[in-house]
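All protein chains of the complex are present and in place, except for one that has been dropped.
Chain naming follows the written order as A, B and C, and within any one chain the residues start at number 1.
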Amino acid sequence: MSKAWDQVTWQEIEVGGVLTEPGTARNYNTGDWRSSHPVWDKTRCIKCGVCWTVCPEAGITEQPDGYFEMNTYCKGCGICVKECVTGCIKMVLEES
Amino acid sequence: MIEIRFHGRGGQGAVTSVELLALAAIEEGKFAQGFPSFGPERRGAPVLAFCRVDDKPLKLRCKILKPDVVVVLDASLLPIQNPPADLREGGIIVLNTNKSAAEIRQAYGYTHTLALVDANKVAREVLGVPIVNTTMIGALLRATGLVKVETMEAPLKERFGPLAVKNFNAMKVAYEQTTIEEQRS
Amino acid sequence: MEKFGFAESTKFDTYASRMMPREEFFTSGHRSCQGCGEALAVRWACKAIGKDAIIAHATGCMEIVSSAMPQTAWMHPWIHVAFENTSAVASGIEAALKVLERKGRLKGPMPKVVAMGGDGGTSDIGLQSLSGALERGTNFTYICWDNEAYMNTGIQRSSSTPFGAMTTTSPPGKLSFGQHTWKKDMVAIAVAHGIPYVATASPGYLFDLYFKVKKAVETPGPAYIHVLSVCPTGWRSATDLTVRLARLATETAVFPLFEVVDGRYRLTVQPPKIRPVRDYLKPQGRFRHLRDPEVEFIQKQTTDRYQLLLEKCQASCAEFVPVHVPEGI
Partner (left out) sequence: MMAHKKRLGMEVSIAVSHAVQLARAEAIAAYPITPQTHIVEHLSSLVANGELDAEFVTVESEHSAMSASIGAAATGVRTYTATSSQGLALMNEILFIASAMRLPIVMTVANRALSGPLSIWNDHGDIMAARDIGWIQIFVENGQEAFDHSIMAFKIAEDHRVLMPTAVNLDGFILSHVVEAHELMDQETVDGFLPPLVPYHKLDPAKPVTMGAFAMPELYTECKMGHQVALTNSYGPILEVWREWGELTGRHYKPVETHRTEGAKVVLLIMGSLAEVAETAVDTMRDQGIPVGLVKLRLWRPFPFADLRQALAGAELVIVCDRALSLGGAAGPVQAEVRSAMYPLAKKPHILGYAVGLGGRDVQPEVFEELVQLAQAEVKKGPSEEFHIYGVRG
């Protein structure tokens, strides 16, 4: 349903309310939820990927250079900071 | 009747604020409602909470679409929820921010009356935790005089018990520190 | 991934992450609370389940955060019907797949059938349909996301809420110290059905969880996995402590990680030294009201039960009932 979800007519709702396209939650930016976000210190990051593993949101993406960064879905929970093997991630307040 | 809408995130205590306000208004002999936005709130997710106060019984059982006041607990919600979008003419924006009225108007183009306070700072210093829901009530009372500050003491005591005193102090500090800049044409 | 063998990941190899599959079946954009251990467990379980699977889910946090019409966080074919019937829905799916295969109408490999539910949805309201499906020898895997209370409705106690924990319906008060019953042992109940595979898992040891889910879905017949899902909102703990807390649960033997293969117990994660339960309880606001006698009682129960588990690992015979009588009998 391309239309804004609260403008959809009853005729446009799929039979049985079935959602025919998987993974459409990606259209919802959970990044709006964070009030702080993780920043990596690349001089100490060993590119092990543990941060990527422990993120509940799959909110961390490996960059072409092998380092990892948060993506738009990060909710700012801070698990990656706590679990980082070298402790090279720290949370930074969102600028309002 | 005055209609107030709180903007916050799940876990920041917006619903507690509207409930405390309603209790205080009722304590002063008025009629009031305090209620959440009835959704599956999750910690961090943007949420709304509503408060209505009137001298006669309140009959409305619906959302507040044209609020007189919006109270924004977390400035990072401004670009997401655009709280003043449906603010009534002559309405007031009560905002937790360390920025000046000029900076806010310049950044977001708001023309409404602004009641600003750095509630994060007040809460950290007076409460010791960055929870701003009770602190921001001080700013709201300063901007609207909805209820007397003293009236908040009983509901706070009933809700927070031993923690009530610190919350009440934070509320009073915010009441003092709130700066108000009238509506710009 | 044979290098790790099944559930052998006792050693948390730092670079293991880079070798794990990157495809996300439980997509970003789901609306769980910040720091949700359950969402983290679901993310990794779905990776282990792999593409060819059908998931039936109970009402609960993971269902609500992932399926607000018109959006869905599921990449698998996924169905939610109600709160207490997930295993029955799963056995209907399994029956249909068997018929489709027998009649040559099944294109592609036989999908694995996976049922998922929270602790309430599994050990309280859903226990009957789960027991039915296990007892019938249904070829499916049931995964219980155990965040130890009814979190979706605002932290009410369930039979999985730990002894002494504060919830909105087991509050400490003048006459109460919180949950007054010991956590229902769902794993023992599952083992009692004589099924071929049962395991405990947690987001503290994600690869242990990954390989156990893989093993469960590849085990013919019923399999049950009980996942301790740390919930910062409900446990009143910091959002960044989720994985740490899950690990502490195993290091203090509050939640040992083991598997029961054809009725034989085996520890899959062996903490070098068992730490006092206080280390696990302290960071959680839901236990803050507990006084020493209660903590000591929890310590004693935990120590005794861990000892029993170690003994079961040495048991000479299996707690197992062949659900399917082998051919030739």
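Keep this in mind: a contact is a pair of C-beta atoms (placed from the backbone, for glycine too) under 8 Å apart; a residue touches a chain by one contact, two chains touch by 3 or more.
Keep in mind it's a predicted model, so treat the numbers as computed, not measured.
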{"item": "Touched by the hidden chain, restricted to displayed chains", "value": "A, C"}
{"item": "Residue, one of C:Glu84, C:Asp119, C:Glu148 or C:Glu251, that touches the chain absent here", "value": "C:Glu84"}
{"item": "For chain C, residues in touch with the removed chain", "value": "51-54, 56, 63-64, 67-70, 72, 74-82, 84-85, 87-100, 102-103, 107-108, 111, 128-129, 131-132, 135-136"}
{"item": "Where the missing chain touches chain A, by residue", "value": "5-6, 8-11, 13-20, 22"}
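Quick note on the criterion: only the chains that are shown with their structure count from here on.
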{"item": "Pair of chains ranked first by number of touching C-beta pairs", "value": "A-C"}
{"item": "Most widely separated chain from chain C, with each centre as the mean of CA atoms", "value": "B"}
{"item": "For chain A paired with chain C, centre-to-centre distance based on mean C-alpha positions, whole Å", "value": "24"}
{"item": "CA centroid of chain A to CA centroid of chain B, Å", "value": "30"}
{"item": "Chain B: positions in contact with at least two other chains", "value": "44-45"}
{"item": "Residues of chain A engaged with two or more neighbouring chains", "value": "33-34, 75-77"}
{"item": "Chain C-touching residues of chain A, taken from the complex the two chains share", "value": "1, 5, 8, 17, 19, 21-30, 33-34, 46-50, 52-59, 62, 71, 73, 75-79, 81-83, 85"}
{"item": "Chain A-touching residues of chain C, taken from the complex the two chains share", "value": "14-15, 17-18, 20, 22, 24, 26-32, 34-37, 39-40, 43, 66-67, 69-76, 203, 206, 232, 238-244"}
{"item": "Of all residues in chain B, those that touch chain A in their complex", "value": "9, 44-46, 74-76, 78, 80, 97, 99"}
